[in-house]
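Note that this complex is displayed minus one protein chain, with the remaining chains in position.
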Amino acid sequence: MEKPQLIKDGKRLDGRDFDELRPIRITAGVIKNATGSAYLEWGNNKVLAAVYGPKEVFPKHFADPEKAIVKCRYAMAPFSSLEEHGRAGPNRRATEISKVTREVFENVIMLEQFPSTEIDIFIEILQSDGGTRAAGITAASVALANSGIPIRDMPYAVAAGKIGDQLVIDVNKIEDNYSDADVPVAISPNLGRILLLQMDGNLTKDEFSRLLGMVEKAGTKVMAAQRQAIMEMYKQ
Amino acid sequence: MQIKGISKEYMSELLNRKERIDKRGFMDYRNISIKTNVIPHAEGSASVYLGDTYVLAGVKLDVGEPMQDKPDEGTLTTSAELLPMASAEYEEGPPSPEAVEFARVVDRGIRAAELIDMPALFIEENKVWNVYVDIYVLNYDGNLFDAGTLASVAALLSCRMPKLEGKEIIREGALPRLKTKGIVTSCTFAKIGESILLDPSGTEESFMNARFTVANDENYIRAMQKGLSGYFTRQEIERLIDTSFEKSKTLRKIVEEAVKSGD
Partner (left out) sequence: MAEIILPGSKIAMQLKSNGTYIENSSTYANVVGLFDDEKKQFIPLEGLWYPKENDNVIGKIETRRSGVYVVDLDSPYKGIIMSKFEHTRFEDGDIVEATVREFREFDDAMSVVLTRPKKLYGGILLKVKPPKVPRIIGRGSTMINQITEATKSSILVGMNGTIWLKGGDINLASEAIKRIEAEAHISGLTDKIKLMLEEKRKKE
């Protein structure tokens, strides 16, 4: 299939500006049995995040006497894509995303407060349209705030990229397929720390710096959506 | 705030008074809410809240091979995942015997009722449509069987039929509905001591010693499954079958309305 024209008359295929996010809507506390949870819609992405624990570690020998350990599962539902049915079973991409997501939260959760326990983070992509790992991290952050597990900060994440020569924020599936660079970033905003950074494609150093600036600017809108989700739980 | 548990003494006391924790009658359902087309990327989808049990079903169709013994028909594969996020008791890993039983029982009801027009899924020799139904349990609070059946049936009845153009499958746009016939629903009962309750909640299931599910449509029993190591008498089973036929009238209506309003 030939590459579609992703940018036309200064706008993207879905009508967005280069630094414009798709609409984000988050609801906290949707999975009653979980310690904390959140449902997020980001463009066409539909994501559920839930947190369990801290709780006993099984098997015991994995427990760390100094702090809690974090387990993270990122998975995509077999009906989540616009294309075929997804096969079940271990998927290397999901394994990698689970790992880098876990590392984001290992940084912000105050693990030393719960030695010898485990905290489980589950991220289920019910419908996917590009930027799902960013959506998952953003949702899991809200789930953690909902859970009462102490965290240093609430990270957010954005999928940035480059289409041709144009730097863009919040890449959707079709843009991701044909992009010239794909850069997911997760940031701990109050402490100004980058907790996840991946990239593949081609970028100059200058382009990358500008892209980070665009991410931080867009980040205020992502954080606003996270904040709204929490505020709605305490409506007076 | 959540009800965390109830003592066995209080459970017996309630049942002796013919009461349930949430004040329902023994043969009453909890609040049921069904929404279709919740996952537009899937050809068919539905979410069901049955009390606090929350289940999502997605339907996808692909082009593939028929079953060897039924070369002129499409295929149906029903799977269920008890997501670890749905309950502290669910673990990650391959489907447990509970998950497998759950998927197979829901599948049997749909298949025996011939809900899907399988011959209509035939394309040409050795090429048919494969229908995949995936049931995702998102929050467990009892009676997965009925929630799973409701979600799967609602998803199938509101499912769009993709089009094959040469080698390409068109899944979006103005598409007709998947050809279906009738509606099938199920009723699940839990036995606690000598009492039998319809639509057990999670707490009630923790006390049950036997479980019975009947899938039926207007005129026929389509599937049955007795579960756990307790027993039922013949009179009990026959009575429960009658109750299923009675209660399913309302269930079919709820599914119909959900499919209609999803349009």
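Just so it is clear, A and B label the chains in written order, and each chain counts residues from 1 on its own.
Rule of thumb we're sticking to: contacts are C-beta pairs under 8 Å (C-beta built on N, C-alpha and C of every residue); 3 or more make two chains touch, one makes a residue touch a chain.
The shown structure was predicted, so the numbers you read here are calculated from the model rather than taken from an experiment.
Shown chains touched by the undisplayed chain in the intact complex: A, B.
Within the set A:N91, A:T117, A:Q166 or A:Q198, the residue that contacts the chain not displayed is A:T117. Only one residue in the set A:P23, A:P150 or A:G164 touches the chain that does not appear here, and it is A:P150. Annotation for subunit B: contacts to the undisplayed chain at residues 1-10, 13, 21, 23. Across the interface with the omitted chain, subunit A contributes residues 36, 53-56, 60, 63, 65, 108, 110, 113-117, 144-154, 188-191, 226-227, 230-231, 234, 236.
Keep in mind that, in the parts below, only the chains that are shown with their structure count from here on.
In this assembly, the C-alpha centroid of subunit A lies 31 Å from the C-alpha centroid of subunit B. On the subunit B side of its complex with subunit A, the touching residues are 2, 39-42, 45, 52, 54, 56, 58-62, 79, 83-88, 92, 130, 132, 134, 136, 138-141, 169, 171-172. On subunit A, the positions that touch subunit B within their shared complex are 31-34, 37, 44, 46, 48, 50, 52, 55, 73, 77-85, 88, 120, 122, 124, 126-129.
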